[in-house]
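Below you'll find the structure I mean.
The complex appears here without one of its protein chains, the remainder shown in place.
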Amino acid sequence: MLRYIRLLGVQVRASTLVLMQYRADFLTEGLLEICWALTALVPLFIVFRERESVAGWTYGEALLVAGWFVLLQAILEGAINPSLASVVEHIRRGTLDFVLLKPADAQFLVSTARFEPWRATNALTAAVVFVQAFWLIGHPPSLAGVLASLLLLAASTLLLYSLWILTVSAAFYVVRVDNLTHLFSSIFDAARWPASFFRGVVSFLFTFVIPLALMTTYPALALLGRLSLTTLALALGGAALFALAARLAWLRSLGRYTSASS
Amino acid sequence: MISAAGLAKHFRVHKRPPGLRAAARSLFRRNYTTVKAVDGLDFEIGRGERVGFLGPNGAGKTTTLKLLAGLLHPSAGSLRVDGHLPQRRENAFLEKIMLVMGQKQQLLWDLPPAETFELNRAIYDVPRPRFRATMAELTELLELGDLPSRPTRQLSLGERMRCELAAALVHRPAILFLDEPTIGLDVSMQAAMRKFIKSYSEENGATVLLTSHYMDDVAALCPRVIVIDRGRLSYDGGLAELARRIRPEKRVVLHLARAVPSAALAPLGQLVRHDVAEAVLQVDQRALAATVARALASLPVVDLTIENAPLEEVMGELFARSRAECGAGPELSAP
Partner (left out) sequence: MRGGPGTLRAVSARRVARALPALFRVSFADAVAYRAELLIWVLSTTMPLIMLALWSAVARDAPVGRFGPREFTAYFLATFIVRQLTGSWISWQLNHEIRQGTLSMRLLRPLHPFLAFVVEALAVIPLRAAVSLPVAALALWIVGPQLLPPTPALWLVWLMALVGSWLISFLASFAIGCLAFFMESSRQIMELWLALFFVFSGYLVPVELFPPALRWVAEWLPFRYQIGLPVELLTSAHDLPAALGLVGRQWIFVGVLSGTAAGVWRRGLRRFAAFGG
């Protein structure tokens, strides 16, 4: 266990060194991130221009969901996607074999290959959105709400990570993988809206199959004090189960890779 | 130490015929065919041995190496490397081996090789003092100089391969798999690498398995060769013996004092090359003594050497024979 913590340190250091090489990117990427976050908010702004509430959510409340979305996207783009891109690159170049040759868990090595901390600028944007949301709502969140939402943040990160592992596992089956990252981002995009905006099949899809609702709507509900303890427990349990499923899928794909490739 | 019995590896590949209609059809239904990359290999390799894997392209050499390294699961047969089952990829096993692939690098692209060394040190859990000693030795033997501190992408292929070797040996593996390690390198670099691999193997008692298309690599490094042909073992023994089997004739190189007409040389043996001052004859082993005597007696010979046919030619003939045997036509060869 200690060994893996040390390895994580080494990986982060390597990642940071790479980033220092491309200093100019820091600024431009950061600005681009903020740009994206703002575009995310425009439709919301337009929707709520004319009406007070939609599907039971007021503007301020919907902004909370959007804020969580921005935050999670920052984590996704900063900590998860870069490593995904590097795995995809490995598979394309045929150098994944080197990862498999190392006496360390391949999933760990692959997940910690690269970080891009400039995406953290959107964590700040998220903070701004939260402040704005609560200003509109009129009162600050309760302590219990904040705690619950932080727990959910951890669960959401785990969930996102598991979804990503599932995507990467698919990369073993798919020869041209450039679109995988796009796929992930586009589906994730639906998490910007409160879950109750969606009805029927789509709602089911986004609650249980790809639990986007869990990732952004539930934390918002927690902050608003509207999340029941049972739902919280279920959400955390669900995230854990998902992580397990992802691990199994990864091991399966790896088995297939080594049995059916050259 | 390494033992393989009935080792086999089959791939299921789908056929993609050309043409618009076939392409559209393949969207809905696919035709699969099985490629037998490795089709029943048996061999035993002892500790510290250096073995070369030879064979035409697509014979299954790289696949065999990957099976040995645990990167691929065998379809059939048994394989044990130092008591381990490679496919299990146990940490204890992985710490003993290393695979070096020519043209593919494990070096981190944007960073200096030194960072990859450091990363490997952490992954293989090499204690710092030992790491420092190893790196010092490797730097000297491979003549790295300050290469490890320059970003990998700025190095030439030869420099990169040297650093790649150093990165591969950080943990002093006991078993080294080399897949075309000298491909694309210039002659002096190839010689340097050969020298290094040989001395590393001798000093550390490391077992080396090498595939290469450069006969010089194999001749210099591997006293024993295994020829793999269409996934099957076709020869296992010394290289010299192999050459003798395929091309038992010897080459007699005559350096002549003055020009000699071809007619004078013809009765001595098959004329391979005839310049003004030099003639090369291919002579059957048994007639060698007699031919040499006659040449010395009847021709103005200044110098005479007896050689084996160049390995490249021998191998070329071996592979050509195997191609002729398996018939014409493009075949899906093992990747």
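Residue numbering begins at 1 within each chain, and the chains themselves are lettered A and B in the order written.
Methods note: contacts are C-beta pairs under 8 Å (C-beta built on N, C-alpha and C of every residue); 3 or more make two chains touch, one makes a residue touch a chain.
The structure presented is a predicted model; accordingly, all values stated were derived computationally and were not measured.
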Determine which one of A:C35, A:V131, A:A154 or A:A245 touches the chain that has been left out.
A:C35
Which of these touches the unseen chain: A:W193, A:Y218 or A:W250?
A:W193
Check each of A:V54, A:A104 or A:A123 against the chain that is not shown and name the one that touches it.
A:V54
List every residue of chain A that touches the chain not included in the displayed model.
28-29, 32, 35-36, 39, 42-43, 46-47, 49-51, 54-55, 170, 173-180, 182-183, 186-187, 189-190, 193, 196-199, 202
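Methods note: only the chains that are shown with their structure count from here on.
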Distance between chain centroids, defined by C-alpha means - chain A, chain B (Å):
46
Could you pull out which chain A residues touch chain B in their complex?
3, 6-7, 10-11, 14, 17-18, 21, 93-95, 97-98, 100-104, 109, 255, 258-262
Residues on chain B engaged by chain A in the complex (per definition of touch):
11-12, 37, 62-63, 66, 69-73, 87, 89, 91-92, 94-95, 97-99, 101, 104-106, 108, 110-111, 115, 118-120, 122-125, 151, 334-335
